[in-house]
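Each remark here refers to the structure printed beneath this line.
The excerpt is restricted to a subset of chains, each kept in its original location.
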Amino acid sequence: MTSVLVKDLTLKFGALTVLDNLNIDIPEGEFLVLLGASGCGKSTLLNCIAGLLDVTDGEIHINDRNVTWEEPSGRGIGMVFQSYALYPQMTVQGNLSFGLKNARMPKTEIQERVARAAKVLQIEPLLHRKPAALSGGQRQRVAIGRALVRDVDVFLFDEPLSNLDAKLRADLRVEIKRLHHSLKNTMIYVTHDQVEAMTLADRIAIMKGGIIQQLDTPTEIYNRPTNKYVAGFIGSPEINFFEGAVEGGGFVTGGERFALDGYSFQGAVSGGPAWLGIRPEHIVSGEAAASLPVTAEVTVDLVEPMGSDTLAWATFAGMPLRIRMDGQAAVGTGDRIKIGFDPARASLFDKTTEERL
Amino acid sequence: MWNSEARNVADAVTPRGPKPRPRFSRTNIMLYGTLIVVAAYYALPLYVMIVTSLKGMPEIRIGNIFAPPVEVTFQPWVKAWAEACTGINCDGLSRGFWNSVQILVPSVILSIAIASVNGYALANWRFRGSEVFFTILIVGAFIPYQVMLYPLVIILREMGLYGSIWGLVLVHTIFGMPILTLLFRNYFTSVPEELFKAARVDGAGFWGIYFRIMLPMSLPIFVVAIILQVTGIWNDFLFGVIYTKPADYPMTVQLNNIVNSVQGVKEYNVNMAATLLTGLVPLIIYFASGKLFVRGIAAGAVKG
Amino acid sequence: GELEVTHWWTSGGEAAAVSEFAKAFDATGNTWVDGAIAGSGGTARPIIISRILGGDPMGATQLNHGRQAEELIQAGLMTDLTELAEAEGWTDLVNPSSLLESCTYEGRIYCVPVNIHSWQWIWLSHDAFAQIDTAVPSDWNEFAAAAPKLEAAGIVPLAMGQQGWQQNGAFGVMTIAIAGLDAWSKVVIDKDADTARGPEYAAVFEAAVDARNFAANSNVQDWNLATNMVITGKAGGQIMGDWAQGEFQMAGQVAGEDYTCLPGLGVNEILDTGGDAFYFPVIDDEETKAAQMALASTLISPEVQVAFNLKKGSLPVRGDVDLTAANDCMQKGLDILNAGGIMPSGDMNLTADTQTQIEDLMAEFWTSDMSAADAQERYADIIASAD
Amino acid sequence: MSSSSNVRRPAGLFRNLSAKIASIPMVLTALVVFVGGTAWTVLYSFTSSKLLPKLNFVGLDQYERLWSTRRWLISIENLAVYGFFSMIFTLLIGFTLAALLDRKIRGEDVFRTIFLYPFALSFVVTGLAWQWILNPDLGVQSVVRSMGWESFTFNPLNDPDIVIYGILIAGLWQGTGLIMCIMLAGLRGIDQEIWKAARVDGIGTVKTYVRIVIPMMRPVFITALVLIASGIIKIYDLVVAQTNGGPGISSEVPAKYVINYMFRAQNLGQGFAASTMMLLSVVIILIPWAYLEFGGKKRG
């Protein structure tokens, strides 16, 4: 069953078109992540769904009800904000019950719901504190609780973790994932952190300039990015790109040429200028490299040890090449190493359209 | 200069710990010297007023205005407060004081209430044209009052408020609106927008958000607004003269009258006592809320 | 009923005088609510007028009669007193009759004159002249001759409050004394600029330059402070209207003993007949109306006229009262009045606008070193454009 | 909670209705008082209204008369002198004091309190206090004379040539504290790392202020300037209390001229013409400011 349906949504701020004829269909219980660089319109889309912005054109349906002109509180959504947006002068209890009081719910039911939410989020001991007396993680939990008590069908999250430090972010990420597992609500989650997107999402929508570039599962997006932008956006360290051309089933770049055996083209194999993208972690170095379809020998320019891994920078076919190695790898600047990769794991993009070949 | 001094010392001992700095360096003497001289200049008038108000007239005539009183007398204060005459009304400043209080309280409440709601609407509920009105309002703050004095007489007359305290309250509300609205708008704009969005998702409306969310959060700005308005309205002279009748004259106008309605010789001590009495309310507010006052002025002005 | 009465009589002598009105009015069973406005008429008038225009009129108010109230009357904002006046026969009582004429607009009477004020006086301090061992002068010329001596003794020869209306007043007095009544009426009544440019006026401006020098060290603003200088012997004399007498009286000084007054500067004994009048703004309330009529009647009643004018130092508006209690100066004034040495007041003939312009010119003249010729030229220009 | 499945778009006027209702006082003030009142005054400045406003147009007569009136010219001249020096000294003193206070000195609070307290006092109080201090017979002049310097003359309030400086002294005393506060806030708002960078670059304190900090404080200076300027044009109470325009008319100011003609000389048209000129001068000040504030931002 469709839980949230966005139909031909357009939103303009004056002359600036932020969202352009956008369509998404989110089935019930899905965890959808909106991912994109800053300013691409993620928050705007979320605010449109929540009813906090008036759409310029198009419709929004939630649970098969056209809510385009409905007030935010009448849409059956709950929203969690980046800055937590807790009411500073109210206790945690007050924060949780504010929305329910506004809806004139009976006192006993309010108490019941608050108690339930507090239990789920393990914030019972905090109920009588004010937000100022809470840590970042606790605040975030209260913010989630505020959506929880309202018993809504759809949760909207706008970068809920980006104000937290790395460690806490990792922990709360896991908690949100657990929450989704147990509640099974529809969740729409905005972030610009790809790790969050990859780990949390059932499906990811990658946005750029108000347009969805690719809407698919994390694995699919990681392995088969639909265009060059997506390929470059997803993955850290960044994917390596080589400019060249597809010629008779092989790829030619900077004097080198290698076969593309095993690469599954989208349509018919066509020649022409193209980009080849290969992820740093898909490049194998050392002895194991020899057994792969494409091999080469390169000189290491720079080594960045990161503890668990090591990132080596080399030059291949005149272009910089990142190679991810094991943290214990003993390479140094100036070493010559053997590398290899499997074209099946690479991605090819048309030079002009930048679409996947 | 510093370096050479430091070198000289360095020759003697190995530098360790904090750099030795002479307590009375030339820079410090200049710095504190200037500050103290200027502070004396600023403090002097208050001192002179206080000293003069405690002297008797003969002492004033022969003495030096800076000299402390030989014989302290509170008679001038008593006279200024309760006996000084304007015409045949000899009840001193006390009447003006109560008039000022009667003008002050409703003016402050009304102007702040209206301006805060305005600022809130402008910050969070923008509608078509709201910015235009706001711009007019801000530009209006710089229009000389003189341009609007007479039209306001007509407006008040048409409303039947001319000459009454409520007329003056309205005038204060109108002329206080630009700066206060700006103050509140800036403040409410600085309240995270997400808070406002969260409240809307929680189903609160215009007034719900104002009273339940915004008001409790804006105590500091209210304090600032109150300070600005209390001092501003208390110190007003022009509107008090033009829009009220003598029976309702605020204290500043009364002060000017008492000081200028001389009978025989000028009683400088009474005048100074009266002057101090008039300045007392804003001074107390200012000394009591020193830091807030400063913060408020800075917040209201630097952002504007 | 209660009646709020506004006026600008706030100096010592004035306040004492006005209480006489209040007392008498309260005795009629009404209540006088005092609305004194400090400062000169210049400060008070705008307040009074704007209140009347603003729809919040007081029950009664002091105004100089003359053209000031014209527009208010035209706008129907002033109560018509004709009935009361006819009933009490004011036309016969008021002397000189010009006083009532200036209260009359298109045949109806709108104000009650309460006193006659004349500007044509110089007040001399016996104490000051005693200090330089000179006899108290008997006219302006003697005074001018003694001035350098006074100056040398550290006494300010002529006390002068540095406000336009005082300076203008003094100038007016000198005009009558030096240029004479004819020249004056040509200029002020007929607005004849040529006369204003003529030799008679030139002499006046020359004398004014002298007076300006005499007053150079007079560091006061208010007229009563200037009077106080005369009272205390710090100044030789002051040209000021007869209301100054109230100040001498308050200070317990006796005319002829402690001070001397010379009408018309001792040169040309004519008094103008300006004065104060009370107007009654229209108020739609029967009780108030009754109180207004009661007040109007009280103000002009013989006993009140005597009591008030004795305190105020001015002359009563009715010729039928007994003023044996009056002092030396007042007697001099009464004598001149009875001898018909009267002239109309400038107030009645010039609009407030023109008055203001002349006052501004005088203020500038007295506080700068403007030459007599320049001042005269500019004076004439104002007269030329007056309406 | 509304359950209708097809909610209509609410009509434009009623969207945000509460906000619109709440803004009525502001809208009325802006339109009726500020725009309406100003327009009314400008309109009637072309009439020959005397005691009562009447629509008998006389073209520019009132303005011609205004500009040939000594008193107005003196007022303008006074305003120019007062404005010029007040602007310069307020900025100079305000900034210097702020910079001194910003040097992490002891007792900053005490100094700041002393510099600022006059701002809490009204102009009437200020004027009277300084009238007393400058009183030639009993004030500063006589004190200095009594200390032996007999020929010492400092009597601005009774000397028509310098009376405006006497008012300036009082005005500066009252107003510099505020500007100091604003400047101090501006200084405090400067990124501390800029100071550190300047120290590492070896730039002296004074030079850092002049070359780096002051240019960075441009918006603060502009705010201060606008505040000072709008205060200068409105100056009225101070003059009334301190000299009442005297001696003679030598310390008259435009605001007083307006009120004088509107209410005392009973020549409303003249008063309106004068106030329109005041409005004009504000516009002349405001337009460059608005240009700097808003025009500049768009390009930057």
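Every chain is named by a letter (A, B, C and D) in the order it is written, and numbering of its residues begins at 1.
To be clear about the criterion, a residue touches a chain if its C-beta (ideal position, glycine included) is under 8 Å from a C-beta of that chain, and two chains touch if they have at least 3 such contacts.
Given the structure is predicted, the values throughout are model-derived calculations rather than measurements.
Novice: Only one of each chain type is drawn here, so how many copies of each does the whole complex have?
Specialist: Copies of each chain kind in the whole file: A x2, B x1, C x1, D x1.
As a working rule, only the chains that are shown with their structure count from here on.
Novice: In terms of C-beta pairs in contact, which two chains are most connected?
Specialist: Maximum number of inter-chain contact pairs occurs for B-D.
Novice: Suppose each chain is reduced to the average of its Cα coordinates; what separation in Å results between subunit B and subunit D?
Specialist: Taking the average C-alpha coordinate of subunit B and of subunit D, the gap between them is 15 Å.
Novice: Calculate how many whole Å lie between the centre of subunit B and the centre of subunit C, each centre taken as the average of the chain's C-alpha atoms.
Specialist: 41
Novice: List the centre-to-centre spacing of subunit A and subunit D in whole Å, with centres computed as mean CA coordinates.
Specialist: The computed centroid separation for subunit A versus subunit D comes out at 55 Å.
Novice: For subunit C, what residues touch not just one other chain but two or more?
Specialist: Within subunit C, residues 47, 50, 53 contact more than one other chain.
Novice: Counting only residues that touch at least 2 other chains, which ones in subunit D make the list?
Specialist: In subunit D, the residues touching two or more other chains are 244, 259, 262-263.
Novice: Which part of subunit D faces subunit B closely enough to touch in the complex?
Specialist: By the definition above, subunit D touches subunit B via 12, 15-16, 18-20, 22-23, 25-27, 29-38, 40-42, 53, 93, 97, 100-101, 103, 105, 109, 111-126, 128-130, 132-133, 135, 138-140, 142-143, 146, 173, 177-178, 181-182, 184-186, 189, 219-220, 223-224, 226-227, 230, 233-234, 236-237, 240-241, 244, 254-255, 258-259, 262-263, 268, 271-272, 274-276, 278-279, 282, 285-286.
Novice: Residue numbers of subunit B touching subunit D in their complex, please.
Specialist: 31-32, 34-35, 38-39, 41-46, 48-49, 52, 60-61, 64-66, 114, 117-118, 120-122, 125, 127-128, 130, 133-134, 136-137, 139-152, 154-155, 173-174, 177, 181, 205-207, 231, 234-238, 242, 252, 255-256, 259-260, 268, 271-272, 275, 278-279, 282-283, 285-287, 290-291, 293-294, 297-299, 301-302, 304
Novice: What does subunit B use to touch subunit A in their complex?
Specialist: 192, 194-195, 197-204, 208, 212-213, 216-217
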